[in-house]
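One structure coming up, written as C-alpha cells, with questions to follow.
Chains shown are a subset, placed as in the full complex.
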Amino acid sequence: MFQALVNPERFMAFSRWAAPLLGAIALVLAAAGLFLDFQAPPDYQQGYTVHIMFIHVPAAFMSEFVYACLGVASFLSLVFRHALATAAARAAAPLGAGFTLLALITGSLWGRPTWGTWWVWDPRLTSVLVLFLFYVGYMALESAIEDEAKAARAAAILALVGLINLPIVHYSVVWWNSLHQRSSLLRTDGPDMPAVYLAPLLLMLLAYMAGFGALWLVRVRGEVWRRRAAVLAMRAAG
Amino acid sequence: MITAISIESLAVARGDRALISGFNLTLDAGEAVALAGRNGAGKTSLLRAVAGLIRPSAGRVVFHGEDGEIAAEDAVARDAHLIGHQDGLKLSRTAWDEALFQAEWTGGTTASARAACARLGLGKLLGLQVRKLSAGQRRRLALARLAASPRSLWLLDEPMAPLDRDQRGVFGQLMAEHLAGGGLILAAAHDPLPIAARPIEVGGGENAG
Amino acid sequence: MRGFSLVLRRELALSWAGGGGPVLALGFYLAMASLLPLALGADPARMVAVAPGFAWLVLALASLLSLERMFERDFEDGALDLIALGPAPLEMTALAKGLAQWAAITGPLAVLAPIVVVALGAPLSLAPIVVTCGLIGGLSFCFLGGVGASLSLGSRRGGVLIALIVLPLFTPPVIFGAGAIEAFGAALDWRAPLLLLCAYSLAATALCPFAMAAAARNALS
C-alpha cells in the first residue's frame, strides 16, 4: 500500500478514484448517523442539545488523529525527503486545525446550555486549545518562510517537536487541574452512553474519518499539481 | 591535511532551478582555481556546496589527504576556510574580540591572531568597534583568520573587492605563500587574482539556467 | 569541547555587552510586575493570591524578549556560516547558545523574581522555591525558545512568530512551576512538581539542541 503510494504517478492514479469514493462513503455514513441520531429520544438531562455530541465528539477525536498523521508525514518528509510526504504534511495541517476549531466551537456551544458558560479552564479543553495553537504555529511558520523546501523542513521539525511534546502537554494539563480544586462540571469520562447514542456516534466518527481521507487526498493532489506547475513555470522562465 | 579535492559531476539547484550540473574539477596541493562567471552563475552556491553548507542535488565532493580520502565533514571542519560575501562580524564588538574569536574558532592562537592582524595592517584599529571600521578594514578583519589559523583549503568568494591597492598586494602575497606551502585555493572573482590561477567558467547566469 | 567554550564565551559577551538582553528582560519584568497592582486596582487580598503565579508567568514571558537575537543576527551577518564550519558540531553550538541565553537572561530574572513576588505582597518564605523554579524552568524556556528562534530563521516575521511557536511548548514547565510554587505556599508536597520540572528541563536541554541545529542547517542550505 504505502510502497504503491510513494511513487507520485501511482499516487495520482490511486487518489483519482480513491478520493471521490471516500467522499461518497463519508456522505452516506454521515447521513445514516444523523438519521439514527434524530431517531434517538432527546436526552433526559441535556434535551436536544445532545445532538451537538455527534458533531463534537468525532471532531474532537479527529483533532488528535490528524495531528498524528501530520507528525508521521513530517517525519517521513524529514528523513526520506520524500516530496509526497512533504505535500501530505502541508495538506494535513489546515484540516486538523479545522477539526480542532470545530471541536472547540461545538464544545463551547454545548457548554453554554450544559455548564452555563462558553468556556472553562478544564484540562481537556485546555489541551485542545493548546493543540489548536500547535496547528496555528505550524501554519504561521510555514507561510512565513518564502523558500518552499526550507519552509517545509522547518515546519516538519516543528511538527516533530510538537509530536513529542503533545502527550506531555496533555498529561501535564490533566495533572495541573487535579492539583488545583476541580473547577468544572464536566465529567471528563463523558456521560456513559446508551446504545441509541453510541451507534450514531460511531457512524459519525467513521464518516469524519472518511471525509478527512477524501479531503486529504484532494489537497495532496492539489499540492502535487502546484509543484508541477511551478517546475514548468521555472523551465519556461528558463 | 587536505592534499587535493575532486568535484565529481556536481549539480546544485536553488529553488526549482538547476544552477550547476555535471560540474567536474580537481584541485591539487599548491594549485589555485579562479571561478569566473556572470552574476547568478552559481559561484557562491558552488563554494557553499563544497563547504557542505548546501547539499548538492547530484554528484559529490571528495577530499583527499595524505592517507586516502577524508570524510567531508571533518575535512571542512578541520582544514578549510570559507570567506563569503559577508564579513560575518558583529558590529557591536571590538575588532580584536572578533579577530580573536574567528582565529581561535578556526584553530589559531592569540599570538597568531595578533600577528595576522598586524600583517593585514589592522594593528592600530583593534581597539575600535567593528561598526566604526571602513569597508576595507572590515574585510581585512575577516581575512585575518586565513593568516591566523593555518588550513589547507581556502574557499574565497570575491575576497578582494573592498581592499585598496597596497592591501591587495599584501593579500596576494598571503595567497602566494599559502600555495607555496602546499595549500589549495578555490576563489570566485570578477577581477583577475594577483596570483597565477587556473580560470574556470561557472554556469550560465540567470539568463541561462 | 574547546569550540563549545568559545561559543559560550562569545555568546555571553554579546548578550552582556552588546545584546542588552538581560537588562531589557529585567526591566520588562519589573515594569510588568509593577503593572499588576495598578491593573488590579490594588486589592491586596486578590493580589497575594495571584502574585506567585503571576510572577512566574511573567518570568516565562520575559524570556521571550531576547530570543530573536539568539540566531537571527548570526544568520543575517554571515557569522552562522563560520560557526557552522567550526570545530564543534552545530548541536554543540546550539547547546552553548541555549546555556548562554540562560546564564545571561533567565538566570538573572530568576534571581530577581523573589523581589517581585514579595513586592506583590506574597510572603518572603516563597523566595527559595521561586528562585529554584526560575532557574530550572528558565533552562527549558531558553531551549524551547531557541527552537522557535532557529525555526523562524529567514522568515518574514520575527518576535511574535517565535512567541507563537514557543508559547504552547511552555505549557508543561509553566504548569509544573506554578504547581510547585503553589504547593510550597500551601505547605503541600512541592517536590513532585519540582521533580517534573527538572525532568522536563533536562529533557529540553538534551533534545532541543538537535532541533535547533537541524533548523539552522536548513536555513543555511
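Note that the chains take the letters A, B and C in the order they are written out, and that residue 1 is the start of every chain.
Just so it is clear, contacts are C-beta pairs under 8 Å (C-beta built on N, C-alpha and C of every residue); 3 or more make two chains touch, one makes a residue touch a chain.
This structure is a prediction, so every number in the text was calculated from the model and none was measured.
Whole-complex stoichiometry, in terms of the displayed chain labels, is A x1, B x2, C x2.
To be clear about the criterion, only the chains that are shown with their structure count from here on.
Under the contact definition stated at the top, the chains bordering both chain B and chain C are A. When the interfaces A-C and A-B are ranked by C-beta pairs in contact, the top one is A-C. Relative to the centroid of every protein C-alpha atom shown, the closest chain centre, again from C-alpha atoms, is found for C. The distance from the centre of chain B to the centre of chain C, each centre being the mean of the chain's C-alpha atoms, comes to 37 Å. Once the centre of each chain is set as its mean CA position, chain A and chain C turn out to be 31 Å apart. Chain centres here are Cα means. That of chain A falls 49 Å from that of chain B. For chain A, the set of residues that touch two or more other chains comprises 147. Of all the residues in chain C, the ones that touch chain B in their complex are 3, 6, 10, 13-14, 17-18, 73-74, 77-87, 220-221. Taken in their complex, chain A has these residues touching chain C: 78, 130, 133-134, 136-137, 140-141, 144-147, 150, 153-154, 157-158, 160-162, 164-165, 168-169, 172-173, 175-176, 179-180. Put simply, chain C touches chain A in their complex at residues 147, 151-157, 161, 164-165, 167-169, 171-172, 175-176, 178-179, 182-183, 193, 196, 200, 207-208, 211, 214-215, 218-219, 221.
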